[in-house]
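One structure coming up, written as structure tokens, with questions to follow.
Here the complex is missing a single protein chain, while all its other protein chains stay put.
When the chains are written out, they are named A, B and C in that same order, and each has its own residue count from 1.
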Amino acid sequence: MTNFTKEVMHVGEMASGAALTVPVYRIKGETGGRSVYIQANMHGAEVQGNAVIFQLLELLREIKVNGDITLVPYANPVGCNHKNGEYTLGRFDPITGVNWNRMYHFDADIIKPFVRKSIGQDDKTIEQNFKALMINSIEKKLDHNNYGLTTGQRIAYQLQRLAHQADIVLDLHTGPISSKHLYCPEYAQESASYFDIPHTLLIPNDFAGALDEATFCPWWQLQEAFAELGINFSISAEHLNKESFTVELGSQEQIDLDVALEDAKSILSYLSYKGVIDSNDFQPQSMTRYACYLKDYKAYYSPMGGMVDYLAEFGEPLAPGEPLARILRMDNYGDGEPLHYLSLEEPVIPILHFASASVNQGTELYKVFANYFTL
Amino acid sequence: MTNFTKEVMHVGEMASGAALTVPVYRIKGETGGRSVYIQANMHGAEVQGNAVIFQLLELLREIKVNGDITLVPYANPVGCNHKNGEYTLGRFDPITGVNWNRMYHFDADIIKPFVRKSIGQDDKTIEQNFKALMINSIEKKLDHNNYGLTTGQRIAYQLQRLAHQADIVLDLHTGPISSKHLYCPEYAQESASYFDIPHTLLIPNDFAGALDEATFCPWWQLQEAFAELGINFSISAEHLNKESFTVELGSQEQIDLDVALEDAKSILSYLSYKGVIDSNDFQPQSMTRYACYLKDYKAYYSPMGGMVDYLAEFGEPLAPGEPLARILRMDNYGDGEPLHYLSLEEPVIPILHFASASVNQGTELYKVFANYFTL
Amino acid sequence: MTNFTKEVMHVGEMASGAALTVPVYRIKGETGGRSVYIQANMHGAEVQGNAVIFQLLELLREIKVNGDITLVPYANPVGCNHKNGEYTLGRFDPITGVNWNRMYHFDADIIKPFVRKSIGQDDKTIEQNFKALMINSIEKKLDHNNYGLTTGQRIAYQLQRLAHQADIVLDLHTGPISSKHLYCPEYAQESASYFDIPHTLLIPNDFAGALDEATFCPWWQLQEAFAELGINFSISAEHLNKESFTVELGSQEQIDLDVALEDAKSILSYLSYKGVIDSNDFQPQSMTRYACYLKDYKAYYSPMGGMVDYLAEFGEPLAPGEPLARILRMDNYGDGEPLHYLSLEEPVIPILHFASASVNQGTELYKVFANYFTL
Partner (left out) sequence: MTNFTKEVMHVGEMASGAALTVPVYRIKGETGGRSVYIQANMHGAEVQGNAVIFQLLELLREIKVNGDITLVPYANPVGCNHKNGEYTLGRFDPITGVNWNRMYHFDADIIKPFVRKSIGQDDKTIEQNFKALMINSIEKKLDHNNYGLTTGQRIAYQLQRLAHQADIVLDLHTGPISSKHLYCPEYAQESASYFDIPHTLLIPNDFAGALDEATFCPWWQLQEAFAELGINFSISAEHLNKESFTVELGSQEQIDLDVALEDAKSILSYLSYKGVIDSNDFQPQSMTRYACYLKDYKAYYSPMGGMVDYLAEFGEPLAPGEPLARILRMDNYGDGEPLHYLSLEEPVIPILHFASASVNQGTELYKVFANYFTL
């Protein structure tokens, strides 16, 4: 029976003084294998990940766990409690509009000085020192400073401090109305096949504030900086095995505990492949896994205002000219065009679409894979 | 080929001076049968009715129309354009919180004086005078007065002025995440069977500000006031045939033009039964139609905060003790109860549930029929 | 030195399980005089009352207190923490639109049966029984029932349970951008002169869900029901001394601790007049105190959309035709009227105006006293 400990992290205060807290569950690995950090619900409406963490905790009780696993549901106590109408306004801080998943920290200027100081050291030492450097840079951010931290930074940095202590990071999100898809750093493409997720986005070594980037970019840029000096320091699966993913579990505003069980098993199939757990019960399902590079993951903005009847199936290739959606314009009936069919000029795979039928001109209607291929 | 005219009604102005307009489509009846007023989207997120009006306009081109039909999509240009995050905050005026469908007008004090003045008159004259009285009371409301009208009243009254000119009123709405259901005045129960809607709410003669009430309560209270004087003045199907319904077309934030075609045919089956159109192409589908009285239409408020996995199927009787939903409390894992199953103590039919998994303690989780019966 | 106790009342839970709590401060009266209940911030943006409660607690330390005083800041932990942009969306439940100050309970049907049962009893017994009846009716509401309570009811009823235990209730609110004004039941007009508030609204015996009404209407209707039977049961200042007020402390979204000290002294001048405290330090300031009846408290809705330059001074009589405000319409410059001056056709005293320059047609622009007189 695998045990876990529970801690409640204090990440802020509301106007009434109400504490903002986040539950942190930790499983101590038995053999010190690769460690894992999994969080869910940093975007307030994207809640399925909480159900997945529930199923993971339930399953892990009966599994031999080698590396430490830290699980953090309700990662954003402001976002997940903020309602406008029935819905959770959870993608950005309602006061500032800043996207909750763009508040993490990474200062690339720490890389080169660190590399110079680490020349000649063995990988293990480099790994420990670099992990300590990153944790320390977050501590400094969190330290009392005269001008303080934003609400979101105080949450993000405390989560990031936990994430930096792990080798593998899974940030559980969902789309608006969406198929399952995985953001995977290009170098970790192989791992994508161990998730039961039919769509993989291969992302480059660019940091834009998200948690996955904040935890793989430093290692990836460290590897590149050593390579520039002709030194082979590898974070690949065969070596230090540093990987971070954003796991998009489907649509927002809903949880399904049965589907969450499947999602949990999909994650355990990956953790099993990584040696974090000892179990043969969790194998990746056989499925067609499509992928594309981030530059080919295209947002399609509505060419007009209107009410959208979303037609295209997720996950199925859509040929050029095939209807993606149709837009109803009941202000045009009788003296204009009341119904408009929208299609694209290249083959794509629709991945997600806007969460409401009502769109303004310029609203992000669909996100699609262009130039896709199968893994 | 049935023609229609189009008019654009000016119902207000935004802060930038932008005009608030509503499109009004009118079909002139050939034989002067019962007239119909159909509007959609008074609640901003409830948009499927716009697609139904599109399909009605398309179908009616090829149908002989006896009574005048007025169709008004986008009835609420403030509500249907108000976005918070991806969703449309459309149930209430975002400035005041007042429900858009509670702003119509009916002053019951006009009934008794009118009845006294109408004693001895024939039904036709009474009908014309009473229709004129109601339209005039709205005109007075709309007239310039020193202290003005609220934004919502200016929209509601101009729609109500159109509605009062008809004998039959259909206000097309949807629920949050919902099955199809019909609000039907008790006296018009028979008509409910002509809609392909499996759930009917039989509502009493109480005015609370909604459009259906604003257009059937006056006639129903007029009938009762005459009856108190022993005079038989009947609004029933066999006589003046005054009926108003709120038609709940399913869930909000989505349109489906194919389903809208079915919805349109369902409405035409009712209009055919009412003689508004001459057509044998539109018959009610055979289905089990459940009903209950408004007093038995119960809201179930969440006993706790949490993330809800909605389990109960809509439209299927749910036995006492059977799980309605389960609530995940990931703040309780390890030292409390992380999963709670919710059930009720009487047989019910779940009709709709909240549009988000995230609920506070006291959020309206489900609406169910209790003490239901079949029509 | 007057001591106080502190208790934290649990009034609900958010989606993340975060507890909704309200701090309750109690001062035990030394001689059992009239007891007082004071709450603040039921409307989320109306926060000055919290500062007034702070100053009251500080002042009361040094005052001899006869009757029990209960003070509840942050009465609405959902409303006071709900931000949209920089502002607090605090007037209504953001999920349902229902005004937070319209959720209290009073069922007038309890009055007549109670009166019949109380005939012949002395006032003291009637008072105790009726207080118990009201507290019990709230307990029943709060009791677990199959279909639960709304989020707002669970907060309102627990506050109301405290309020019913007191003889005098002060509900501290503010306007949007507003002068100080007092909602005062007509029968308690004399007390209005003991507050340093220049505008008093004399309100009738109608319950519409607000806390002041929920706590004076029952006693006032009880008094009237006894009077119908020729029995003199009086709640007036000379007898049972039951009074409830909504105290509008100025504008929302701001606190000023120095002004709060003046507000606190104004309240203590009233409590001193009521014998709740023994002190000669708190006398009402001499000022012109205007009043009007609720029916003459008129909302003025904007005749057009536009940007408003609010001109009229609060608290000063404004003659007919004198500009109340001017509305800028920069969409009309050059081909329409860019600037419109608004005035009224009767003498009024402007009390409050809308909190933003940007208004839609029909936005509530001003609230004014018409037919005003001085107390």
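The definition used in the following text is that a contact is a pair of C-beta atoms (placed from the backbone, for glycine too) under 8 Å apart; a residue touches a chain by one contact, two chains touch by 3 or more.
On a predicted model such as this, the values are computed, not experimentally measured, just so you know.
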Report summary line: Given C:G32, C:G85, C:P113 or C:G275, the residue that touches the chain left out of view is C:G85
Query - Residue touching the undisplayed chain, where the options are C:L257, C:A299 or C:A319 - result: C:L257
**Report entry** subunit B residues that touch the omitted chain in the full complex
**Finding:** 14-18, 20-21, 74, 77, 80-86, 88, 94-95
Report task. Tell me where the left-out chain touches subunit A, residue by residue. Result -> 12-18, 20, 78, 84, 91-93, 95-99, 144, 146-154, 298-307, 329-332, 344-346, 358-364
Requested in this report: Please give every residue of subunit C in contact with the chain that is not shown.
Outcome: 4, 6, 21, 23, 25, 44-45, 47, 50-51, 53-54, 57, 73-74, 80-81, 83-91, 176, 253-257, 307-309, 326, 328, 330-331, 333-335, 338-339, 354-358, 360
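Criterion: only the chains that are shown with their structure count from here on.
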Query raised in the report: At the interface of subunit B with subunit C, does the proportion of residue numbers present on both copies reach over half, so same, or stay under half, so different?
Result: same
Query raised in the report: With chain centres defined as C-alpha means, what is the inter-centre distance between subunit A and subunit B in Å?
Result: 42
Report summary line: Whole-Å distance, C-alpha centre of subunit A to that of subunit C, is 47
Query raised in the report: Between subunit B and subunit C, what is the separation of their C-alpha centroids in Å?
Result: 35
Report summary line: Among subunit B residues, those touching two or more other chains are 84, 91, 307, 330-331, 358, 360
